[in-house]
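I have placed the structure first, in the form of structure tokens, so that the comments after it can refer back to it.
Note that one protein chain is taken out, while the other chains of the complex remain in position.
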Amino acid sequence: MPDVQFHFTEEQRQFRDVLRRFMAAVSPTTEVRRLMDDERGFDPAVWRRMADELGLAGLMVPERYGGSGFGLVEVGLAMEEMGRVLLCAPYLASGVLAANALCRIGSEAQKQRWLPGIASGETLAALAFAEPGGEPGVESIAMQAVALDGGYSLTGCKDYVVDGCNADLLLVAARTGAEGGLAGLSLFAVAGEAPGVSRRRLQALDPTRQLARLDFDGAPGELLGELGGAGPGLAQTLDVGAIALANEMAGGAQRLLEDTLEYIKLRMQFGRAVASFQAIKHRCAELLLQVELMKSAAYHAAQVADAHPEELAYEASLSKAAASEAYLHAATEAIQLHGGIGFTWDQDTQLWYKRAKSSEVLLGDPAWHRERMIQVLEQREFGSASAGAAA
Amino acid sequence: MPDVQFHFTEEQRQFRDVLRRFMAAVSPTTEVRRLMDDERGFDPAVWRRMADELGLAGLMVPERYGGSGFGLVEVGLAMEEMGRVLLCAPYLASGVLAANALCRIGSEAQKQRWLPGIASGETLAALAFAEPGGEPGVESIAMQAVALDGGYSLTGCKDYVVDGCNADLLLVAARTGAEGGLAGLSLFAVAGEAPGVSRRRLQALDPTRQLARLDFDGAPGELLGELGGAGPGLAQTLDVGAIALANEMAGGAQRLLEDTLEYIKLRMQFGRAVASFQAIKHRCAELLLQVELMKSAAYHAAQVADAHPEELAYEASLSKAAASEAYLHAATEAIQLHGGIGFTWDQDTQLWYKRAKSSEVLLGDPAWHRERMIQVLEQREFGSASAGAAA
Amino acid sequence: MSAPAEVSVRDEVRAWLNDHWDPNAGLVEWRTKLVESGWGAPDWPPEWHGRGLSAELTRVVEQEFARIGAVGVATGGIRLLAAATLLEHGSAAQKRQFLRRILTGEDVWCQLFSEPGSGSDLAGALTRAEFDGECWTINGQKVWTTSAHHADWGLLLARTDWDAPKHEGLSYFVIDMRQPGVEVQPLKQMNGYASFNQVFFSDAEVQAEHLVGKLGQGWSVAMTTLAHERRRADGLRSGRADVEDAAPREGTIYDEEAQESATALAPYKWYPQRAGRVDLTLPRALASGRIRNPAVRQELARLLILANSAEWTARRARAAQQQGQPQGPEGSLGKLAASHVARLASRVHTMIAGADALLAGEDGPENGLIAEILLSVPAVSIAGGTDEIQRNIIAERVLGMPKEPRFDRGPFRDVAQNRSPG
Partner (left out) sequence: MSAPAEVSVRDEVRAWLNDHWDPNAGLVEWRTKLVESGWGAPDWPPEWHGRGLSAELTRVVEQEFARIGAVGVATGGIRLLAAATLLEHGSAAQKRQFLRRILTGEDVWCQLFSEPGSGSDLAGALTRAEFDGECWTINGQKVWTTSAHHADWGLLLARTDWDAPKHEGLSYFVIDMRQPGVEVQPLKQMNGYASFNQVFFSDAEVQAEHLVGKLGQGWSVAMTTLAHERRRADGLRSGRADVEDAAPREGTIYDEEAQESATALAPYKWYPQRAGRVDLTLPRALASGRIRNPAVRQELARLLILANSAEWTARRARAAQQQGQPQGPEGSLGKLAASHVARLASRVHTMIAGADALLAGEDGPENGLIAEILLSVPAVSIAGGTDEIQRNIIAERVLGMPKEPRFDRGPFRDVAQNRSPG
């Protein structure tokens, strides 16, 4: 792929510098800890500054809808810097998943109606696709919508919805017929406060990411784009989300590595720095390698998503699987190398550990993504995935 | 399982001592290297001594057929000591696999006819079950036998037959009908030199274990036991073989650990013993743990096989999977810790590496055995294995 | 084992139990009888509440207790570590004062070795003990102290000489935990629970007669405590597991015993989760249908192999011990294995839970238990001696590999430390 870059441009590096300074200022861990107990789980003033000063809310929204029109490389950079500081904000939900879904699936009028608000950060949107206990991916979506009074009525449950309680606008995936798989899927816009919608904030393993369960009981929805035509766009949106998440995870892992190194270089045991023990040194070398490998996969996926959309699914699964294993490894090693203090509440490593653990399964666990990589390769080779490929 | 022992009896420990002295004397690596290039791949004089002085050839053959009537615990001990020294001898083929198959499947008359020769070491027997490219286990056996002149005529190919070229007596698994799975399998006795049998010694990755491809072209065979009734006995035989093999592997891994430790305690680099580097020490500690775990699994399987035959399949798969990963790990670490010399031809570590690598796939690779463990557990729970369990 | 001796001991204890066991007795009342008869700690010396029996004969006694469900002496917490240490190093007065109430369960004990500045490096303790001619004054901080909040007595390692080399400047004390200079604070962990405490000493006092062993020899006394601790850490309880639950358990004494356990175990609620809860994996995989996922199957099988092999390794070690074969540091091997088991179990639980692994508390699978596992497992390879320390021990003591070069020789004052010695 000749037009894939293996470096960031000067502009991108400057963008990263700006982001890093901003994030360090607005999201020290004291603030993260405060927001973990906050009802909304994020600071609206910070969100406003992110939107106004940095244009983050609409980073990948096309300029004609009020956004910055950047690609996934810039989104990846932003996510990476957010992951470094465990920023608590509805960026993944609204700025990446919902904005992308609207761009890919909505009609021109619908984009004009909703995207500017999302891009300005005034409208918070969330994408509701997963259902309780469902497999990752959109194929397992079962929720039904029925036509009613020129609109649609939605009934059922959506689970693990990122920032679902914070959203003004819910984009809800459902079926209107018996078709399975990618076919027959539609996306509906539902107001967060619509009648028939009840939302509950879930107790999350990672309290820095807001999750909600949404129960729909005849809630009114507006069909986005074509009836039954949302499947491919939804799948692509989740792939973009997975790549963005992989970049966020790379930022978190890099931070864990840096913090851990700093700690063990100072921490004395047996009259010498912990970092001077060869067994520790060798493990840190391996950890650096793992982190560099995950970064390469995440960066590459973002580059490819922009330049070669036909590679999106493969790259998304590759980078998400790589990131999941490496981030968890980094978090596990970080705790271990901190020793006893590492698993205490007051020490910050645990915050990243929880983010790593939850990111591992958000948008599909690594085994699911690995299986999917092979399905993509088989489809290329045979035109269909292997019959032997189980769930 | 209250009657499973976690220690060897005094008699068993004495048996091990005798075996260890004998094996050290007859199988130094100079001898192993000589036999690697030998046409038969073993020393008949040593085999005779093993049979006459130690009763090894008939160790698990019941006393009434001229054997010692010991259980799998003693066989495991013998295999472990053989694995320590990479003994080149047809013990697994004749003394374990073939003897067991005959005991489980043959009629009384057939046992009386063949077992005494096997027990005395005079008859070398081999079990031919696998076919080219076939999955492990007996279910995939496809070779057909047809009734002819009161006997049977066999046509087809058997592959990876341990000591197949050395055997006087071939025990050949085949089907006489269209039934699949365990049902419909029969075992036939075919003379090694029978018309219609052509045998070829295969080039093996591990030249210390003799493998053969056997082509049958209307070879005459005598049905052993009941027509179509060999399936369960064959499966049990392979499980016994896997447990015996796991014990052999434990012996090899233990030896690799010992030899490597001895080497790195003497080997100086940077003015200090290689064994003094903490990164090396920690890996050796992990290696010891892996080796102890594999030994525990192998010993336990042998104990259980004797006391609780209903656990045979589960224990066989558990111990074989454990042994495969640990032995290969031990061999890989042994080479790595020896440094450059470790991958040279003249250094002996490579001999165990090849044995470890080939033992990994002989009688089923670890992934197959792990899958089978779960099938056994499902069968216990549901009465049948999960539909989702792919090949 | 000598068969006649076994028969004789079995007959004797059986007769004694027949005469004395009363499932409706008071717990302390009953244990006092055990202490007086020597049947409560039969391997202890006859002069100190025991009968001087071998490990094998002690097991016979335990079997007889278990057979009829008779309650034994108190064993919870670190009581038996304290007792073993005092039996070996304590003065007669100390033994007199403490041993009986350890066995009756009237006193709760805690262990005050670890400090924030010296995690794996126990001998680097900075807590100071100063003698004014009559009494020791203690200042400093200890951490990872279970049961400190309800302990009556503590086993304290403190520095009494800053000019001696590290291991030679430590002394070992029994400290009264019920005094104003001792402040106990719970230490909250990442899983939200506080299983451990921090203990702060501000001019706390220790009587001169509560120095254990000689001045400056605290390290070797502590080694006795630690050796007994490691011996219990092989992932399995003592051999009694085999015979437990064999007897009927009806009587008021059991309520009292259960209450004692509940009090002692309360802060440790999360302990079984820390070990990964292998027992829940297969049932959850079967019940959820995730057993049909091939990747789950492979990892679950890996876990079962590892967990079973680890258990069998511990039992091999114990069997060797029972046969009188030389005892190695199996504790370290078992503890290292337990770390691997817990980590793999955490992985398998994650795979089985799928997206539900995102959730905790009442929203999480098994009412939050799975999240608790995922957030507790990281401690298993740290608490009670890190995996790194276990690997050092295994490499040096079992495999005979050379020791690490030392950087902490010479006067302790000059050794690089995390904090200045106050």
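Which chain is which? They are A, B and C, in the order written, and residues in each are numbered from 1.
Going forward, a contact is a pair of C-beta atoms (placed from the backbone, for glycine too) under 8 Å apart; a residue touches a chain by one contact, two chains touch by 3 or more.
Predicted, not measured: the structure shown is a model, and the values here were computed from it.
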Subject >> Omitted chain's touching partners, listed by label >> reply: A, B, C
Original post:
In the full complex, which of B:Ser120, B:Thr155 or B:Ser358 touches the chain missing from this view?
Top reply: B:Ser358
Original post:
Who touches the missing chain here, B:Ala57, B:Leu214, B:Ala275 or B:Ile335?
Top reply: B:Ile335
**OP:** Check each of B:Gly41, B:Pro136 or B:Gly192 against the chain that is not shown and name the one that touches it.
**Re:** B:Pro136
**OP:** Could you list which residues of chain A touch the chain missing from the display?
**Re:** 2, 5-7, 261, 265, 272-273, 275-276, 278, 280-282, 284-286, 288-289, 292-297, 299-300, 318, 321-322, 367, 369-371, 373-374, 377-378, 381, 386-390
Subject >> Positions on chain C contacted by the hidden chain, ascending >> reply: 294-295, 298, 405, 407
Original post:
For chain B, which residues lie in contact with the unshown chain of the complex?
Top reply: 130, 133-136, 159-160, 202-206, 211, 213, 267-273, 277, 279-280, 332, 335-336, 339-346, 350, 353-354, 357-358, 360-362, 365, 367, 370-371, 390-391
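The rule is short, and it goes like this: only the chains that are shown with their structure count from here on.
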Original post:
By mean C-alpha coordinates, which chain is most distant from chain B?
Top reply: A
Original post:
What is the distance, in whole Å, between the centres of chain A and chain B, each centre taken as the mean of its C-alpha atoms?
Top reply: 50
Original post:
When the C-alpha atoms of chain B and chain C are each averaged to a single point, how far apart are the two points in Å?
Top reply: 43
Subject >> Residue numbers of chain A (touch at least two other chains) >> reply: 277, 279, 390-391
Subject >> Residues of chain C whose C-beta touches two or more other chains >> reply: 292-294, 388, 391, 404
